[in-house]
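Below are the structure tokens for one structure; questions will follow.
Here the complex is missing a single protein chain, while all its other protein chains stay put.
Note that the chains take the letters A, B and C in the order they are written out, and that residue 1 is the start of every chain.
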Amino acid sequence: MSQPNLRVKLGKLELKNPLLLASGTVGYGNEISQFTDLSKIGAIITKSVSLKPRKGNPPQRIVETASGMLNAIGLANVGLEVFIKEKIPFLRDLKSTIICNIAASSIEEYVECTKTLDYEEDIKGFEINVSCPNVKEGGLEFGNNPSAVGTITEKVRAVTDKPVIIKLSPNVSRISEFAEVARAEGADAVSVINTLVGTAFDIWSRKPKIANIIGGLSGPAIKPVALAKVLEISRNVDIPIIGVGGIMDWKDAVEFMIAGASAFQIGTVNFINPQAGIEIIEGLEKYCRQNEINDLSKLTASYELPK
Amino acid sequence: MSQPNLRVKLGKLELKNPLLLASGTVGYGNEISQFTDLSKIGAIITKSVSLKPRKGNPPQRIVETASGMLNAIGLANVGLEVFIKEKIPFLRDLKSTIICNIAASSIEEYVECTKTLDYEEDIKGFEINVSCPNVKEGGLEFGNNPSAVGTITEKVRAVTDKPVIIKLSPNVSRISEFAEVARAEGADAVSVINTLVGTAFDIWSRKPKIANIIGGLSGPAIKPVALAKVLEISRNVDIPIIGVGGIMDWKDAVEFMIAGASAFQIGTVNFINPQAGIEIIEGLEKYCRQNEINDLSKLTASYELPK
Amino acid sequence: MVNEKIIVKSVENLQPNIYLLKAEAPIIASQIKPSQFCNIKVSESYFPLLRRPFSVCDVEGDHIYFMFDVHGVGTKILSEKKSGDILEVLGPLGNGFNLNKKFTRAIILAGGLGVAPFPLLTKSLSDKDIHTFIGARNKGYVVEYGLKNIKAATDDGSYGFHGNVVQLIETEKKNVINDTTIIFACGPTPMLKAVQKFAMENNIEAQISTECAMACGFGICQGCPVHSSEEDKYFLVCKDGPVFTAGEIEL
Partner (left out) sequence: MVNEKIIVKSVENLQPNIYLLKAEAPIIASQIKPSQFCNIKVSESYFPLLRRPFSVCDVEGDHIYFMFDVHGVGTKILSEKKSGDILEVLGPLGNGFNLNKKFTRAIILAGGLGVAPFPLLTKSLSDKDIHTFIGARNKGYVVEYGLKNIKAATDDGSYGFHGNVVQLIETEKKNVINDTTIIFACGPTPMLKAVQKFAMENNIEAQISTECAMACGFGICQGCPVHSSEEDKYFLVCKDGPVFTAGEIEL
């Protein structure tokens, strides 16, 4: 069989394949580029950037849990200026498709960041993080309030013609309501899901294992939850979905696409297997050949549900 | 050091120790009683009972996930009549403390079940399941709606003087709102958490791995989420908490008590280690001695949080 | 039913991908009946989380045998066990074949790893006239361990009859079926359905040993339903089964 077509289209966003590197799990690409050819993957979503640099949370920031990990990095990032001056050029030279993830503490900050970055032609799209559980001011609050998500989407949409992806929080009852607001306000796609709120305690010191007290749960442990959220949106809202949560190999990626995802992101697995991205793309090609799928995008929402 | 005191008090409910067997994970006690002396544990919470018998969902009802499992049993149960005639006498003879979990599709059904069971002196309390993700009519809907939970609590409270425990759904943004409603309407305690909504697909058949499409995620995978929910309630609402979610050994149990739980339940672990209950109680005693805790209840909410 | 710590004695290959695990298990060995099963904790940790159910394949004194193929993570771990390793095993579980019946001839129908329970059955039917029919994907999956009077079928015809085991018995029924025959069958669900049909058509009693996903294996999780063909209710495979009469259940 001929080489299967891995290209996918999400609203205005076209990608050579559906594999994206999740924001915050590959920094700005420097380190991971030693293991994964960033020109071969669908896109890299850069670490959440904010207007001003953020120092991040004090240690301990991470802890392992059963088939997962908790993190409370606190959106440590270099800030808009350094990001533009130093990080973008590096990624440009690697010929990688850049999607810029923006995290802010106010609607104005979201808008200002988007406006400024819109001029950067190397940035092919924006992922708006309305759902980081680890920053006091904004994050969670926005993420769990449909009208706030609506306003952010609307305001960001107004200042850029580039693809806008809204990254949704899983810590809600009906995520499809949020996806619907995003769609209505002109988002090109939604990323589903960010981390689940979790914590862990040391039973001897009685202190939380991470300094921020609560953190975001990621990894294989959350895959069933992420899949259910993707499926819920796929069955109720007409918007492209980028699935994320616990993907470790190509089988998990296929599972997300079947459940409704047009593309997917890998996060935690990058820490354990920095070659995962390339291996997953190869696995997808093999799967397509085995199942005579000439166009991978046909897999999206191909679930067969009992009546 | 002398034998530590394991007794705990939750509102009107007094237990010889804080270990409860979670509803739906030990049926009505018959089978587990071959491994665990039911007179030695805090209490057994019986499988959710409804007015009429429920056949339950078709196969496949369960599937293993990373450090967890999905289930969609569909509240299969013998119904109120058989429960009273056959199940209660058996447990009475074993001298075990019985807490009866009630699941219903309407507020009226909750009330009627409670009324009828209130006459059974062997039932020492009620756990009201407003949060089963696997029944179409009711369950989830109630569980994600604070006013519904308020009404159910109020109505059930009105027909019994026995301890009433509301079992909360984790599939919400702020679980403390629900705990507060339960408290305000007179609940003695809240059980936190029921399972998380999840799913899984077979990548070859493209069918969901469980016939009900979505199921409830339980096991070690969800422990960080359950702990965060317990902590959130402990910090915001003045009501005793029964922690549940991913407890596999005494260390996990201690972690839940530190995070705010006055008692805890074990569920999934019963399937893997039917002696877990007794082992955990022994572990708690040992921990108390090592740390010179003469009264286990002092552990509840003993967390030390950074400023 | 006990939760016995059993000691692995050996793990040998019967075929490249098929293993026979021998373990010292005095309690279970003394209680087990043909086609009862055990729920095995394959590792000391909680990875994988759930136990794995396996029929007891054979018994020798204090020793029991499990026969399995490497299917996924759990069977992979089992296949790597070494002599001296300890396994926590819950058993005997479920109801085995019902042998308190008047019959002189036993027809054993096994599909794939469905052969697993039959060495033990064969032993306990020493006084009966046994005809064994086994079906396998190909020559490399045919296992004759502990069986008697065997006729084999392979899907690809690489060994014995070319076809499946139910097609094979069709061609042989004249010679093997009499009025005091009972069929004992175990294998994948499609095969068991065919056996149900075959038993009906030839109206002979068939006892079928079923398989399904399980968590606890002893009746507390309600995870293993199979629908009754008489009433609108579910049986539990682990407690009411795994053996059912062909007429009892809807597969």
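In this text, contacts are C-beta pairs under 8 Å (C-beta built on N, C-alpha and C of every residue); 3 or more make two chains touch, one makes a residue touch a chain.
Please read these numbers as outputs of a predicted model, since none were measured by experiment.
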Inset, instruction - Could you tell which one of A:Gly56, A:Pro146 or A:Gly283 touches the chain left off the display? - result: A:Gly56
Legend entry - Residue among A:Glu31, A:Glu108, A:Glu282 or A:Glu304 touching the omitted chain: A:Glu31
Legend entry - Touch residues of chain A, complete complex, unshown partner: 24-27, 30-32, 34-35, 47, 55-64, 67-69, 71, 73, 76, 219-220, 248, 268, 270-275
Legend entry - Absent chain, residues of chain C that touch it: 45, 47, 73
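One rule holds in what follows: only the chains that are shown with their structure count from here on.
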Inset, instruction - Could you tell me which chain's Cα centre is nearest to the average position of every protein Cα atom shown? - result: B
Legend entry - Between chain B and chain A, distance of the C-alpha-averaged centres to the nearest whole Å: 34
Legend entry - Rounded Å distance between chain B and chain C, as computed from the means of their C-alpha atoms: 36
Inset, instruction - Using mean C-alpha positions as chain centres, tell me how far chain A is from chain C in Å, no decimals. - result: 46
Inset, instruction - Among the residues of chain C, pick out those that touch two or more other chains and give their numbers. - result: 46-47
Legend entry - Of all residues in chain B, the ones touching two or more other chains: 67-68, 219-220
